[in-house]
Every structure is written in C-alpha cells, then in structure tokens.
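Notes for the one structure printed next.
As you look at this complex, bear in mind that one protein chain is not there, while each of the others sits in place.
Our next item is chain A:
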C-alpha cells in the first residue's frame, strides 16, 4: 500500500515538473522581446522602449541571465511554492489564482455530476429497448456529444435567460446562476459518457448472469440498476478523470459566455498578455486538478468493482 502511495506521489511530482518545464521552454521560443512586451502591455500602446527601460526590466526579471540560470531560479521558486508576481497585474500569482479557482472548481464538478445524472438516466431507461423514445434518447446523445459547448451556452443563454428571464443572464455565484453554465458543459459530456456506457450496457445485458437474475424473478429496472449498471459504468468512470480536465478547459469559454468569475478569464488575459508567471500558475493548478481527479477515479474504481480491491 505504502509503495502504491509513493509511486502515485512520484508520478504527481513528475507531471508537475513536466508541466512547469514545458511552459518555461515554450515561452523562451515565443517571438518578440519579453521586456518590450511588458512595457507595451503596461502602457496599452505600441512603442519602441529605450535601451535603459529594457535594461531595467531585464535586470528585474533576470531576462539577461543564461537560460539555465533562469530555469534553475524558476524551479527553485516553484519548489518553495513561490509562483512569482504577475507581469501585468503586479500581484502575487498565488493570490490571483486562489481568489478565482473556487468558482471554476464548483462549475466543473457540478457539470461532471450533472453529466453523469443525465447519461445514467438515459442509459438505464433507454438502452436495449426498441421504441421511439429510446431511439430519440440515443439520437439526443449522439447529437449532444458533438455539439460545441460555446454554441449550447449561447442558445441556452438566449432562450432561458435573455428571452424568458427564468435564469439570470450574468451567471453569479448563486446556485441558480450555476445551472445554465453547468448544463452547458454537462450536455455534450453526458452524450459522450452515455455513448460509452451504453455500448457496455448493451453487452452486459446479454451476459448469462443477467438472464439468471431475471429468472430469479427480479424486475427489469432492478436488474438494470443493481447488476448491469455496475459493470457498465466502469469505462465511463475511467473517462471521468480525463473529463474533469476537459471540463476545466471548457470552463474557460463558458465562464466568458455567462460572465462567471473563475480561472478562465485569468487564463485568457494571461495568455494574450503573455504573462508567463500567471500562465504557469494556471497550468500548474490545472495539472493538480488533473492529478486529484485521477486519484479519485482510482478510488471510485475500487468501490464500483470489488474485484480490484485486492489487486
């Protein structure tokens, strides 16, 4: 057990190191001069800064040091938990991210739960039946799995918020303000999870133990819920770790559509202003999310499939 934990931890550190190194290397190869960009972003206009101005900034941020020195400094700071100060906002990166990550986590987790609920309801009720409803439901899943969230978000916004006023146009952090953005992210994911679960569900429905359960006199819904589902959800559980990461990036767009606070706005601004400390911070935060999600998936796996507990 201890060995597993250690292996997991080492893996997590490796992912973080790779993320940090990747961001560092990428920014070195971006065109243009970093000091010039910081100056022009600050001024909000285009100018050719004087050599003195550039020298001041190169000195302050160590842009003149060798790449190796810069890299070691950067890793050293990271190891101490110091993500540095944003070039454009002039605030500590940890503070900026800490203030914004909460709403994004709430959004992605709610979207994942909602996606599961939708896909499970459709799967349990519709799979393996041959009627208009089940076909409509399957069709719905195929369509939604392919829909871009941005488009769904705009449609939902226009229909349910702007036109009818049922939901607020500006997604605040209240529960009612969470529904539309979470639904926007959940709909395509539910289609995707549903597709995966359904295939497995259909396969399991034909297994001998299902027939034997039925012959024991169990009702259809009971068989589906207690026996078939347990087997059928495993692939979708595995995918959920990946899905959480995908939702995190999807949230970037959706937060803008619903004017929600969150990490998305920061990432867009930081990327367009090439605010390296901030971009790195957000990347690392996403990597942490991803690691945690996959740990949770492992735990869930053991819970859903008892055979794995001894493995």
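What we mean here is this: contacts are C-beta pairs under 8 Å (C-beta built on N, C-alpha and C of every residue); 3 or more make two chains touch, one makes a residue touch a chain; residues count from 1.
What we mean here is this: contacts and distances are computed from a predicted model.
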Handout entry: Chain not displayed: protein name in its UniProt record ("1,2-phenylacetyl-CoA epoxidase subunit A", "ABC transporter substrate-binding protein", "Iron-sulfur cluster assembly scaffold protein NifU" or "Protocatechuate 3,4-dioxygenase subunit alpha")
Key = "ABC transporter substrate-binding protein"
Problem - Hidden-chain contact residue, picked from the options A:158, A:221 or A:299 - result: A:158
Practice task
Please pick, from A:74, A:116, A:258 or A:290, the residue that touches the omitted chain in the full complex.
Solution key: A:258
Completion exercise
Given A:135, A:203 or A:230, the correct residue touching the omitted chain is A:135
Handout entry: Residues from chain A at the interface with the omitted partner, ascending
Key = 30-50, 52-54, 56-57, 85, 88-91, 96, 99-100, 132, 135-136, 138-140, 142-143, 154-155, 157-159, 161-163, 165, 168-170, 255-262, 264-266, 269, 271-275
